[in-house]
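All protein chains of the complex are present and in place, except for one that has been dropped.
Letters A, B and C mark the chains as written, and numbering starts fresh at 1 in each.
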């Protein structure tokens, strides 16, 4: 352990701002990327599900049209 | 019916057609040139009229303005052909696509690159460019502007089918322009200090040869994607 | 169904699948087109007629499957295939800044021809006297005719025409139909889409490929 106390650790030898800024931004942006990537999957699936119902409706209306024609 | 048209003849047919259209549409030649002149004249107003300062920044200003002017004019390189269907006909021609593409890029360079080279010395006077640098300025523009046309055409070919191509185009091609900018301006700087600049010119020439060989294939492949 | 007395296969489509923006337009589509065929691709709007024509012409890449020209994949023999292909799409390939004559001249030269008389060819499509007119000033029908004039001077075997009759008057349509029959009889093939009824090309010489609008 390089630091005597927790306060020392947080202070980072006087460079606290730069060090914690770097680590904060790094893990912050990575966390955002990861959560967005994971959430994306559900969004895509819902999107597809919506498309399926849209197509279902289309099929029904078209189907009746065709029957009435012949 | 004979179909033995040579590569040169096909090349010249397309080149002549593009030049003829441009002559009928003179704005295509003058607008980028006007833009180039305007950008260059704005700089002294922005940084101040001190000759020493202007001498120092002149190569950079001229080259950055040339980059932007080239990009502005590139946007329309394939647009008209794409919109009226002649691009499809080019892709379906029995002639090699890279040859036709090269003819179009050459036409673009003749119409925008050459006027730019001709007007650059005049603007250099306004910017108090060092007297020794004129040769280098002309040489770098002569070698560099065709590279800009070739590399830019790749970006244009990729975005020609898109409705909002403008900003995207600059994002795609400006990174590719960086080496040209660096070597061209440093050649002019070196000339101003009475140093040899043939090294930079050699690198520019190498880049020109490289892009002449490789860019037409990339442009052709991109056009096939865009017209899909 | 076909009038093919020489049943040489010119083009064959092999299990073509076309997917646009995650929607299947058609899949597993296979057919042969022989010398002497006049083929009409039909189907409702959005069924993929134009997409199919563009795939056969080699402009679009199918999602799966391939098109073969004389038994060879067209992406592998592009130069030979293009040499034998005349494609006219929705867009006419006519530049409005050029005159009718210059347009025709360019279109023919870029396809490799160098022995033609533009005045004569334009006269054949009823554009005599309009040689010097800028294409931008021509009417829609005349504009289209400028493009169609290429058919008058073509030794390409394969003609692929997307809605060739658009903006063409009745007499012009009949002339075109005659031209198609002539072309087919001389061993070529015509693949086209159209919403208009044809009067000369009757159903017994016309082959049809029907695309259905798919829901899935």
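Operating definition for what follows: a contact is a pair of C-beta atoms (placed from the backbone, for glycine too) under 8 Å apart; a residue touches a chain by one contact, two chains touch by 3 or more.
Quick note on the criterion: contacts and distances are computed from a predicted model.
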Worksheet, complete the sentence: Name check vs UniProt for the chain missing from the figure, options "NADH-quinone oxidoreductase subunit M", "ABC transporter permease", "Multicomponent Na+:H+ antiporter subunit D" or "Heme exporter protein C", returns "Heme exporter protein C"
Discussion item. Given the contact rule set out at the top, which of the displayed chains would the hidden chain touch in the full complex?
Written reply: A, B, C
Worksheet item: Which one touches the absent chain: B:47, B:178 or B:202?
Response: B:178
Worksheet item: With respect to the chain omitted from the figure, which of C:19, C:70 or C:167 is a touching residue?
Response: C:19
Worksheet item: For subunit A, which residues touch the unseen chain?
Response: 1-3, 9, 12-15, 18-19, 21-23, 25-26, 29-30, 33-34, 37-38, 40-42, 44-52
Worksheet item: Hey, which subunit B residues sit against the chain that's not shown?
Response: 154, 158-159, 161-162, 164, 168, 171-172, 174-176, 178-179, 182-183, 186, 207, 214, 218, 221-222, 225-226, 228
Worksheet entry | In subunit C, positions touching the absent partner | 15, 17, 19-24, 27-28, 61, 63-65, 216
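One rule holds for everything that comes next: only the chains that are shown with their structure count from here on.
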Discussion item. Going by the contact definition above, tell me which chain pair has the most C-beta pairs touching.
Written reply: B-C
Worksheet entry | Distance from the mean Cα position of subunit B to that of subunit A, given in whole angstrom | 41
Practice prompt. Between subunit A and subunit C, tell me the centre distance in angstrom, where each centre is the average of that chain's C-alpha atoms.
Written response: 47
Worksheet, complete the sentence: The distance between the C-alpha centres of subunit B and subunit C, rounded to whole Å, is 36
Worksheet item: Can you list the subunit C residues in contact with two or more other chains?
Response: none
Discussion item. Can you list every residue of subunit B that touches 2 or more other chains, as numbers and ranges?
Written reply: none
Practice prompt. Sort out for me which residues of subunit B touch subunit C in the complex.
Written response: 1-5, 9-10, 13-14, 17, 20-21, 24-25, 80-81, 83-86, 88-96, 100, 227-228
Item to complete: Spell out the part of subunit C that touches subunit B in their complex, as residue ranges.
Response: 54, 57-61, 79, 82-83, 85, 87, 89-98, 102, 106-107, 109-116, 153-155
